[in-house]
Structures are given as structure tokens and as C-alpha cells.
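What follows is a structure written as C-alpha cells; I'll ask about it next.
The complex appears here minus one protein chain, its other protein chains still in place.
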Amino acid sequence: MAKAVIEALLARFPGIVHDAYEGVGGDDCALVEKAHIAEVCRFLKAEPALAFNMAPYITAVDYLGADPRFEVVYNLFSTTHNHRVRLRVKVPEGDLEVPSVTPVWRGADWFERYCLDMYGICFPGHPDPRRLFMYDEFVGHPLRKDYPLRGRQPLVPEREVKDIFRGPGPGGRD
Amino acid sequence: MATEGKGIGGHDSLATHGGSGTGQPALPAGARIPKAYDGPLDAPLMGKQMVVNLGPSHPAMHGVTRAVVTLEGEIIKDMKLDIGFLHRGFEKSCENVTWGQCFPYTDRLNYVSSIMNNVGFALAVEKLCKLDVPVRAKYLRVATAELHRICDHLTLVAAMGLELGAMTVFLYGVEARDLIYDRLTEICGARLTSNYVRVGGVARDAPEGWGERTVETLVRVAELREMIDALLTRNRIFVDRTRGTGVVSRADAIEFGFTGPCLRASGEPYDIRKSAPYLVYDRIDFDVPVGANGDNFDRYLMRMEELRQSDRIVRQCFEQMEPGPLVVADARYVFPPKPLVYGTIEGVMAHFKLVMEGIKVPAGEAYSYTEAANGELGFYLVSDGGGRPYKLGLRAPGWPMVAALPHVMRDVFLADLIPTFDSINMIGGEVEQ
Partner (left out) sequence: MADQTKAPPPATAPKPPPSSPAAGQTPPAAGSPAPGAAAPRGPPPAKNPGFVTCVIDGREVVTKPGTSVIEAAKSIGIEIPYYCYHKRLSVAANCRMCLVEMSNAPMGKLMPACQMPLAEGVVVKTDTARVKDQQRATLEFLLLNHPVDCAICDQAGECKLQDYYMKFDHEPSRLDIPKREKGKRVQLGPLVTLDEERCILCTRCVRFMREVAKEPQLGVSMRGSRSCISAFPGQPLDSKYAGNTVDICPVGALTSTDFRFRGRVWFMSSARSVCTGCARGCNTFLDYLKDTTYRYRPRENELVNQEWMCDDGRLSYKYLNHERVLVAREGRGAAAREVALPAATAAAAAALKDHVAAGTLAALFSPVASVEDLLVAALVASEGLKLAEVYVGGRPDGRQDDFLKRADENPNRKGLEMVAQAFGLLVRPFADLSKALSSGRVKAVWAVGAEIPDAGAAPAFGKLDALVCQAYDQGPLAREATVLLPAAPHSEMDGTFVNFDGRPQRFELAYWPRGSSSPHWKLAAEMGKALGLTWRFQGSREVWSQLGDRLAEALPGFTWDSLPSTALRRGLVPIAAGTVDGRLPGYRERVPEGGSGDTRLDLINLGNVSR
């Protein structure tokens, strides 16, 4: 449907956008070099012919045992052209920093926090890099494949309230 | 509609300053809410900022969400949302059960409209398997999903009325909802946790006379809906509280990733059922309501109109539906019929392998999206070719709306938080997974 999108990307970012393929059901997909993802996204949003003005879903996958281990998946959508594209960014275990796209789409905010929380992938440039679901005292990243399914972590002891937002617990991280 | 006579948009010198009943016309889309005072003499005395903790267990916070608002007088200066109290590890759980066993987990995402989640997940798996389900199964999926959409919207409208003080509306809404739940119970055996859809079709056929009973039910639901409409849509209190509050401009709504009724309320005519039709939506005639102001009242109106449209869709499904198989006849994905399981080695082997190891979904990844009650319900699936999802990513419809709340709720009255929270319809089950 949107072959033009992939072609425009390949033409604009040779070497950065690579391995374009047609996914199951005809989705347009491509892999993007990690360091340039924000740049590619900014282009996708700004270019009128593409106009990807929405980032409906960003998530991460842990391909344990593969190298690079992680992957961040950007599902992008344009309401004006009604086309979608899926960008995948490989993230090696030793370098878990992916440029944030929250400055591009504010809707990416919680998705990136979610990836941080569940997979431990950091997004430099994110305005509010905190865990999303888990509490601050939680150790580890639950959706990583090597996190035990029935792992138990002890209750956090109640401490003096220093900060009404943080509540009981060590303050200062907010 | 003679709304002026009822006071909508008319000037009311007694109305709360800053509220939409004070005489200002409806705000243009995207406009900032005016300051809560008219001139320097009205300006409130500068006071200390106060931090108020709403929730996690607060009657007006759906489920268990915690909002920490920094107040200056009644004005919200800052707001932080703390979610995760209902986090149950949906994705982790699903990654450790077979594909078929994921369905009960999806029931519990948006527990008011579970079949929609079933359908969304089944379509995602079928996308990976390249399966095309039988036509009757498609109609049954659409009919039950739209019934659940009615439930979902009724719940929202009812709860919105309740939290703004209209108890009667809640009772009407819940009565209508339970009538539909009764019909859904007849087809799948449960009110909430339906677990009705299967990879490759649906679990069982509609019982004898179910279509006629459902249409009768819809008539009664329509009566209740119109009563709610009469009670709320021109209700002065309700309109005062919702009109012009929680405004999200069209550009902002897209930027934040809004989908579904909340996006359409802001004026963006985007509905996946129309723009990327799935199942049999392309054979059904229905309209997509679109708002203009992006405020709470518009979001409410979207729901009211979608109630009517879903009613149309369900009736058309019953008219168009024809007898036929309910599941694809492929032993790799669907259990063989029980007589074959008990009587033939082929049947028992397929049953055994499907139960013990799960269906073997071809290796690959796919993102599938459907229009759930609150917007785009997406599943990003990765299969390694085994019997269990390698990765199951859930794009909850309510997620971006909740995420945007702190940005929308800035420099507005604390009281406006409640209708806004209602109208974006946060469902803890899906947002917090």
C-alpha cells in the first residue's frame, strides 16, 4: 500500500534505513540504525507526502540469545494519508540507549517509559524518564526473557513520607 | 434542536465563573481555557500551592489510578499520574501460555467489552497464520463485538452521569447494559469474561432464536438510551460540566496518539472500521460520528451516536448472516469436533498436540489493529514458530488518552478533571495491563 514510504526512506537515508521488507499481511517494514531513529522519525513526520503524524504504538522485544539482543519497534501512522509503516531498531545489550522520539510525537511518552520499565531500554532526550508500571524499588525488567515468570520481590518497607507524589519510599528520584 | 431555550450557550450570570455556562460561546477547537477570573479585581489571592492526592482508591478515579494534583486555589497547576496499580503482567503471562490460552487473558483487558479484545487478538494471530475465517464467524464476531461496544459506551455514559451527579442515568445505563450481557451470556456463557473467539473462528454458534431476542433487547436498550439522552444531552448541569472542559485540539489529539471516539470528538474522522475495514465491516452500512470541539461534551456525544450506529450494525449482521461453518476446518489451528477426537486417531492426535503444545503459528512478526470501543486496539505479535507467543505487545486503546491527561488538565478547575477522566474512559484493565 505504502511502498512509496519505504522508497522515500531508502532514498533519503541510504545505509540508515535498510533491509526493507513486506511483512505479514503486506505491512511495510524496515530496519533503522539506532542512532538515527529520531532523525528518521522527524523526517517522516515533517515530509508532507508522508506526514506520519501519529505514533500509535512503540514497543520493544527481547530476542534473548540473538545479537543484538533487543529491538524497539515503531508502528507509525498517518491520518492524512491513512498509511502505516513499521520501523525496527536493533539495540545491542551493551548499549541500551535509543534516541527518544517523544520530542517528535508527544504520544510516544508513555510507550518509551514502558520500554524503559519492562526492558530497561533508555531513551536519551525523553522529558520524564521514569518507570511506568512498576515501582521504583523494583529490581530488574519484567518482560526480559531472563526475568523469572514467578519471580518474587519483597514488599517495600514503609518509610517516612518525604514527597507526596513518590509516597512512602526514597524520595528524590522524581 | 432548540438548545438555546434550554440554556445551552446562553448567558447565565449565576453560573460558575470560567465554566462554559457563563455565557461564552462554545470554544473553538484547540483553544485554551480562559483564565478563571475576569479581571484583576476578581483575581484570587495568591496562596500557597497545595498538593492533593486523588486515589488510587477514589470514587472518581476509575479503578485504581492515582493522580497527584498541584492546586492553586481550585486551579490545577500541575498533575502527575501514577498508574500500575492494576498491572498484572498481561504480556508476560501471555508469553508463557499457548496461543489459545491467551484469550482468557485478553478478556480481562477491557473487561467491559471483552469480545472486542478477543477479536483483536484472534485477528492478529490469524494475520500471522494467514487464516481466513468463515463468513458466519465473521458476522458473529462483528455482532458480538458491536454488542460489547454498546456495553462499553453505556458504561461510560452511565458512569459519567453518576460521577456528575446523575444517579438515574447510571441505573438506566446499567439496566441496558445488563440486558445485553444476558444475551451475550446466552451465546458465550459469561457476562464479562466471554472467551468467545478462537483462532480460526468462534467458539460456538448463536443459540436458537438468539438473533430475534437480541433485536428485541436492542429495542429496549434503545428506549433506555433515548431516556439517557433526554436526561443528559440537554441537562444544564451536565452541559455546564462537560462543555468546554477537557478540550483537546485536533492537532493535539493526533500528536498524543488519540484514537477512537476521543480522536473523532476532536474532529479527526478516523475509524479503523472505515479506513482499514476488517471482518465484514465493508459490507455494513454505518456512519462514523465526528465532533468539532474535542471537549468532554463532544466525547460524550460521540458515544451516544456510536450507540445508535452499533445498534444498526448488529441488526444488519443478523439480516446478512447465513448458516455456515464457525471455524476453519484445519486441524493445525482448530480442535477437531469431539466425536472425531474420541473416535479417530487423527482427531485425538490433533487435539493432543493443540492442547499440549498449542497451535504452531508461523514464525514472524505482525502488528494488527482493530477499532475497539475506546480506539485502536493493537497487538504486536512475534512468533518463533512455537506454540506460544514469543512476544505479545498490547497497544491499549486508552493508553495515549491517559498519558495526555496531565497535559490537557493544566490551568483548569479541579472539578473538570472528573468529567475528563470519565470521557476518555480509562479502563485500568487494558491501560495498566
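Going in written order, the chains are labelled A and B, and every chain counts its residues from 1.
Everything below uses one rule, namely that a residue touches a chain if its C-beta (ideal position, glycine included) is under 8 Å from a C-beta of that chain, and two chains touch if they have at least 3 such contacts.
Just so it is clear, the model here is predicted, and its values are computed rather than measured.
S.K.: Would you mind spotting which of A:4, A:35 or A:64 touches the chain that isn't drawn?
M.R.: A:64
S.K.: Kindly state which of the options B:64, B:135 or B:331 is in contact with the chain not pictured.
M.R.: Touching the chain that is not displayed is residue B:331.
S.K.: Suppose we count only contacts with the excluded chain; which residues of chain B make the list?
M.R.: On the chain B side, contact with the omitted chain comes from 95-96, 330-332, 336, 340, 342-350, 352-353, 356-357, 360, 387.
Keep in mind that, in the parts below, only the chains that are shown with their structure count from here on.
S.K.: Between chain A and chain B, what's the gap in Å when you average each chain's C-alpha atoms?
M.R.: Result: the chain centres lie 24 Å from each other.
S.K.: Give every residue of chain A touching chain B within the complex, in rising order.
M.R.: Where chain A meets chain B, its residues are 23-25, 27, 53-57, 59, 61-62, 73, 75, 79, 82, 86, 105-111, 118, 131-135, 142-143, 147, 149, 164-165.
S.K.: Name, in rising order, each residue of chain B that touches chain A in their complex.
M.R.: These residues of chain B touch chain A: 51, 53, 68, 80, 82-84, 87, 89, 91-92, 95-96, 127-128, 130, 254-259, 268, 270, 275-276, 364-369, 376, 378, 380, 382, 390-391, 393, 395, 399-400, 402-404, 407, 432-433.
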